[in-house]
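One protein chain is absent from this view; the other protein chains keep their places.
The chains carry the letters A, B and C, assigned in the order they are written, with residues numbered from 1 in each.
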Amino acid sequence: MTITLEQAQQAIEAAKQKSIEIGTLMNIAIVDSGANLAAFARQEGAWLGSIDISIRKAKTARYFDMPTGEIGKLSQPGGPLYNIEHSNGGLISFPGGIPIKNAEGTIIGAIGVSGSTVENDHTVAQAGVEAIS
Amino acid sequence: MTITLEQAQQAIEAAKQKSIEIGTLMNIAIVDSGANLAAFARQEGAWLGSIDISIRKAKTARYFDMPTGEIGKLSQPGGPLYNIEHSNGGLISFPGGIPIKNAEGTIIGAIGVSGSTVENDHTVAQAGVEAIS
Amino acid sequence: MTITLEQAQQAIEAAKQKSIEIGTLMNIAIVDSGANLAAFARQEGAWLGSIDISIRKAKTARYFDMPTGEIGKLSQPGGPLYNIEHSNGGLISFPGGIPIKNAEGTIIGAIGVSGSTVENDHTVAQAGVEAIS
Partner (left out) sequence: MTITLEQAQQAIEAAKQKSIEIGTLMNIAIVDSGANLAAFARQEGAWLGSIDISIRKAKTARYFDMPTGEIGKLSQPGGPLYNIEHSNGGLISFPGGIPIKNAEGTIIGAIGVSGSTVENDHTVAQAGVEAIS
């Protein structure tokens, strides 16, 4: 079970609408169940450095099947996963990446959003997730 | 002057329609005038290795403002750009990448397509270009 | 549909038996349908440089759903895919990587073998494939 292109584009469209609604400029990436890029969109003027971050957030969320911010709580100094970011060619462990499930609850991919505060990034990613689940 | 997200998505949609028409499964990438990823879509079942190749084709076409196949003619053994593929973290110099111009003829980005023969890749990329120019 | 660990280990065991039979020392890698590593084994004394090559062969075979040697025929100077090896962080395009299909003919992963001549590598990989298909 993996996300279809149609679903990936629906998630991007929903995320983009949320981004417009809250007045941000975002990079939005979708990966499939194998953590491979399925679709991507960048609003004009969104941070260039966030292209890579949005893709890494989506991959990180699928790599560990949890929101990226959960990993960041565990990777702090003194935490159990300290410096896990050095693996997999570079992880991003702050909010903005969320697994995408289908109606049956199976994880079929993930979304990664970057371009604003991590709270806004997470909010926009959540809108993408809800367009599918 | 750079490509808008709306234009990038139009180019992807036109390329996807051409891909469906000729019976292929493609990865389609659009970069802006700064050679940064603007939009991407992969038809389900398209080659996984072509994600990276489609993005590199788009970047290569914008890096040198010419179709990728033109670079490949010059990068052969004995040619003036022999092994230019080693630069920029890895170029792709066979057909499937084409600059995108606006109505005034200014280059505003590029498209890269990968997933079939290089002839089909180029045909699908050309359909994307024509949706904008 | 992706290869199970049991199937991956069966493929490795069959490949290893073939390697012993023909008197070689091999590195044998299996990737799943997402081109992610599923299982690996190195016979003691096998070339150290072939660890990476066997994994890249398996990934390359799944990236393009064809034996790696087929890609190598197309990536020669003057060929349509000249220097494709620069993509995806480094491809290996000589024989020894083969897609793995299930009984229904669906590709569920790939095997990559390295440690001897490319003819021997391909022979050992083929033995692994046949243990599953």
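Operating definition for what follows: a residue touches a chain if its C-beta (ideal position, glycine included) is under 8 Å from a C-beta of that chain, and two chains touch if they have at least 3 such contacts.
Since this is a predicted model, take the numbers as computed values, not measurements.
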| item | value |
| --- | --- |
| Neighbouring displayed chains - absent chain, whole complex | A, C |
| Contacting the left-out chain in the complete assembly, out of A:A35, A:I53, A:I100 or A:V113 | A:A35 |
| Option touching the unshown chain, where A:K18, A:R42 or A:R62 are the choices | A:R62 |
| Positions on subunit A contacted by the hidden chain, ascending | 34-35, 59-60, 62-65, 77-78, 80-84, 86-89, 91 |
| Contact set of subunit C toward the excluded chain (per top definition) | 2, 4-5, 8-9, 34, 36-44, 48, 51 |
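The criterion applied here is as follows: only the chains that are shown with their structure count from here on.
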| item | value |
| --- | --- |
| Chain centre separation (subunit A, subunit B; CA means) in Å | 25 |
| Rounded Å distance between subunit B and subunit C, as computed from the means of their C-alpha atoms | 29 |
| Subunit C, residues touching no fewer than two other chains | 34-35 |
